[in-house]
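Here the complex is missing a single protein chain, while all its other protein chains stay put.
Let's turn to subunit A:
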């Protein structure tokens, strides 16, 4: 075979390439054959290529509609009551409508020090602890004050409601209401609070609220503050800006007299947790600083001032928050006043834990403002004197009065709310109403008669308030079952449609089966019909139902047409009937790959399996990987058939593959299975930990290098990361070079030659810069901060440029016209003449060798082809890299994208990304080898169809590497750091950070989805190895044409592409469907908000991201196809001249 040993003939123009001995494959394209082909089916090429993309788009759209509808019904919504309390509300006991605010309050002023993420563990002080961790015993002031002056200050655990994100918490402890799940997404775009809240009430009463600190407040309460000093909060790496800004103004403000309520929100502790974790010296410094702040504030307090020091939420051991584990919810609250605050000594009735909602009524009553309208908290009783001993506090309310006001306000809110929304169960509501009526009559009668109310009344009122809060908490988990059912139905049908599309794809493309026009028309009619009906009956349009109707009608129509089509096909060729009629039978569905998929889907229905998802998926991938060689062996394909002398020779067909090829292929297969297994096992080392997994240690590679304190370990990690980065680049280039895709001078080749290495250099430098400790090079600080900004941005630009160039010029074919070489060869001037023109001897050598070689080969060709002279006179073209013309740009695209995504991850993840590349390669080669081996069986279906096993492997590997890149399907584990890569100072908008975080979270989904079409190409790419021993798949063809086969059979190509993509979409969609089912069935499960709902969100967004990138991959393939078509067109007139 000539193609395998003539590197020099390819590379003589590029000296630097000739030096490296390349294995280049080349193709001789006889141009007398190509135009014929072009003439035969150019229309077919165009026409059949078209339906692939719209079909996929339609399927993706239907899936998205299903997800949208279900999520709309499943995620909780709470109606906001837009009423506000006023002073004229009749809350006081007695009939006369007294002015509530006219009474002198207990405190005139209040200072709220909010220390973000002040966990209760940080606030406690244990004098017996001789070796405190960095976060322990650093706030002695709280415990000291509480123990020395117990009637002035006390410390309580302060329990937040999930979600424990800062914006939700601010909302919670200013409005006193309970958050809903939907709010989580608003953390980046916090908009103003419309519900009644404390800040609003202070403003109404003419209290001057001065705010300083976290700028989230400014967006939540625009124009509500008397004076406001916001500081940027988004940059998690910045520990000091906010705190120092506050400290600059705090004391001066406190000394002055132009404030009534002072809110200071410190962010340092939270950012320190995010950046270093709680167990780090920086945390000790930060907490000690806070200790000093609290002391100075206490010194400056006046007698009429109340001090509240509180955390808005806690943090996990890694410094994250957002979930509902006790570590995240339990913050600290410390109440203090220079005048006696607590009427009694600490007693048995002290609350163990103060719920966060309780702060609102307490503060309101202490400061003499009405309780915000929709608060469901209850007053903190120890702060109020018991009934009958009011002499301790001037102008204050007694416990019972406070409880009464509180209960009345809560009852009023309940009545309003139940009038607006019907989501509170009526039986609960009537029970609560009766309870309140009973309590109020008892209380009012005792007041009227002037006798002391019974001592149980206070506890009854407390019980009433608690039960209201519990009822609210339970019912604001409210679902819309109709929408959920609709979403489920659409998703189920979409899965079915996907499956049928994948099974029917060949027939569909070949014989132009059920097209898209009718389903789309049905969708439009269905949608408009529903819209019209809604307009007529309700007067407004609910978009969700219109889209749902559209999706459902198009699905049903497609299914019906597919059914009709199938029966018509069966009727047409009766002999094929049993074969084509059997796609949906159990025997066809219960093959091991689909069984593995079924297991995977079933595992989504159990919280234990979702918690252990990373390992479960690895287990399943491993099982499926082992199944391949076992299955091949079962079919007797793994070993060359033994030649039994006893066997009659003519009985069996002679083997298509020679034994040596079989042996080679099987050893490749087994090696790749080994690689797969190895990378699977190693990838287990990169998992993060969920809070539910008790004894789990997160991978050390997950921490960014800047967090590491041991410099040796840091260097080791850095070297490992850079090594794997280099290997990633090297492997990619090696692969491209191996198939001769680096010879031409197009955009893709430029990208592979220059942008790819440059990008990895950028990445390595960026890691080095970001790993340097901040204060190590003082005089280079400017440079370092510049590099931190410039390097990632340069990398982003390079990435964009590379992807654009690949898109613009995806061909990697190097063309050498043989005709001209031959023509010159005949009239070749003698070497002496050429040398005399001044070309250096070396260059001449480079010219000479290929020419000599051409002559040799020409004579060889003459010998090979029978009609020697005739063939020779034909113009022909040698095209290098044509065999991998489709896969090369896709591979490069994948590789570049991988580097870009790696940039968004912690440095240690480079190893995991390398494993990802290796595993991708292993799966591709396993697929290629098993396809080659299956050809032996004779059961090869023809065409380029990708069986289920590799597709399932591919998609499960995406989930596996989702976990192996340190991600988890929980909100606290989202790597927010990704938003700051290249933007160390934070962002102004929300689109960019959100998309960066999305890219980071779904990196493996993206890579596997883009690379999905590679599964189609790889058996063809690897075919060249089989060509030595004989034809790979028994098709007539004299040369290794690799991916040109696709070009020769455009119909099969597009149907295979459609089948592959629909199979991939089916697998992803089935997983989404399973998690949707889990969320729907288990919606009252204990773990639904902790496990199933986040899993659903991640699975659904993973599906959306994957489908988008799958479409990008498929579009790229089609783009290459168009480019190849043009290239052929251009070549023909060129050559025929």
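The working rule: a residue touches a chain if its C-beta (ideal position, glycine included) is under 8 Å from a C-beta of that chain, and two chains touch if they have at least 3 such contacts; residues count from 1.
What we mean here is this: contacts and distances are computed from a predicted model.
K.L.:
Just to verify: the chain that's not displayed, which of "Cell cycle checkpoint control protein", "Phosphatidylinositol-glycan biosynthesis class F protein", "Alpha-1,3-glucosyltransferase" or "Ribosomal protein S5 domain 2-type protein" does UniProt list as its protein name?
P.N.:
Of the names offered in "Cell cycle checkpoint control protein", "Phosphatidylinositol-glycan biosynthesis class F protein", "Alpha-1,3-glucosyltransferase" or "Ribosomal protein S5 domain 2-type protein", the one UniProt assigns to the missing chain is "Phosphatidylinositol-glycan biosynthesis class F protein".
K.L.:
With the missing chain put back, one of A:633, A:667, A:711 or A:745 would touch it. Which one?
P.N.:
For the chain that is not drawn, the touching residue is A:633.
K.L.:
Going by the contact rule already stated, which one of A:681, A:730 or A:754 would touch the omitted chain in the full complex?
P.N.:
Touches the omitted chain: A:681.
K.L.:
Touch as defined at the start, partner being the missing chain; which of A:129, A:326, A:568 or A:608 qualifies?
P.N.:
The single option touching the absent chain is A:608.
K.L.:
Identify the residue among A:244, A:326 or A:623 that touches the chain left out of the display.
P.N.:
Of the listed residues, the one touching the omitted chain is A:623.
K.L.:
Over the whole complex, note the residues of subunit A touching the chain we left out.
P.N.:
606-609, 611-612, 615-616, 618-619, 622-623, 630, 633-636, 638-639, 642, 677, 680-681, 684
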